[in-house]
Structure formats: structure tokens, C-alpha cells
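Every protein chain except one is present and positioned as in the full complex.
Showing chain A:
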Amino acid sequence: MTQHDVTFTVNGVPRTASVPSRRLLADALRHDLGLTGTHLGCEHGVCGSCTVLVDGRPMRSCLLFAVSVDGAEITTVEGCRAPDGGLGPVQQAFVDCHGLQCGFCTPGFVTTITAYLRENPEPTEEEAREAIGGNLCRCTGYQNIVKSVLRAAELQKES
């Protein structure tokens, strides 16, 4: 099977891998680059757990082939931390608001919300709810995740 050499900038760092055509971006991040923060839930684009930012836009990494986004700039949940290495504002908001229980879906929420707040830094509660409409969580019932979106907006404004 043909292998392809691919290069990405992942969380600001240039990374290379040799992957078969069928390697999903999510698997390339996890298996080839060792970044296991990106989680795979449904593997068909429904649950949103594997969401990463590709050239700044949130996308499902289970619906992208690594070879197809060769050269892209990718941000995973590991890249959503604060510059000093501590928790980023969205991550801190999830801690403050009890926005996670088992935590499996959280990486997809963190990346999605990080990108969303760049577009809309002061969402209403209704907008916050819509922003996370494409991400599934089976534990929390979503109320505290909605609060986390609003809290993250506050934290970003303060900093």
C-alpha cells in the first residue's frame, strides 16, 4: 500500500509522519504523532469528540484523511492550553462550572468552543447552546457545558 509523507504544523510545531492513504487525521494525530487528547467516539462525524481546528476552523478529524490535509495548520485540545502551559480559558471554565464528568467528549467541546469564541466573544446563552449543538455528551445533560461557554467568554474578556 502506498505510504504518503505528510507535514503538519500541530499546535505551532512542525510534525511529519508517513501514513497510508486511508489514515484518518484523528488516527494520525493519536497513533503517528502521539497526541491522544483527540478522542474518537462515533467515527462517522456525529459525536464531535474528534473535533480539531484545521487552519483555524473546527472540523471532524474522523472525516478527514491525513494525506488530504497535508500542509495544514492544526490545533488540537493540547494546543488550547494557556501560553504558560496551564489551563486555557475554555479548559478553566470547564473546571469552574463542572462542565465534564467522564471527560471523553471534552476535547471536542474545548476545540469547538475555542474557535467559536473567536468568532463571537460574547455569546448569549441561546447562542452558546447552538454553538455546541454538534457535540454530544452522555454525562452532563449539557447545562454545565452551556455555563462553561459563558464562563470561558468571561475569562477571555478578563485576560
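One rule holds for everything that comes next: contacts are C-beta pairs under 8 Å (C-beta built on N, C-alpha and C of every residue); 3 or more make two chains touch, one makes a residue touch a chain; residues count from 1.
Keep in mind that, in the parts below, contacts and distances are computed from a predicted model.
Trainee: Given the options "Xanthine dehydrogenase family protein subunit M", "Anti-sigma factor antagonist", "Glutamyl-tRNA(Gln) amidotransferase subunit A" or "Peptidase A2 domain-containing protein", which would UniProt use as the protein name of the unshown chain?
Mentor: For the chain missing from the view, the UniProt record says "Xanthine dehydrogenase family protein subunit M".
Trainee: I'm checking contacts with the chain that's been left out. Which of A:Ser68, A:Thr124 or A:Gln143 qualifies?
Mentor: A:Ser68
Trainee: Can you work out which residue in A:Ser21, A:Thr36, A:Thr124 or A:Gln143 touches the chain that's missing from view?
Mentor: Answer from the full complex: A:Ser21 touches the omitted chain.
Trainee: With the missing chain put back, which residues of chain A would touch it? List them for me.
Mentor: Where chain A meets the chain not shown: residues 1-2, 4, 20-22, 24, 27, 43-45, 48, 51, 54, 57-60, 62-65, 67-68, 112, 130-131, 133-134.
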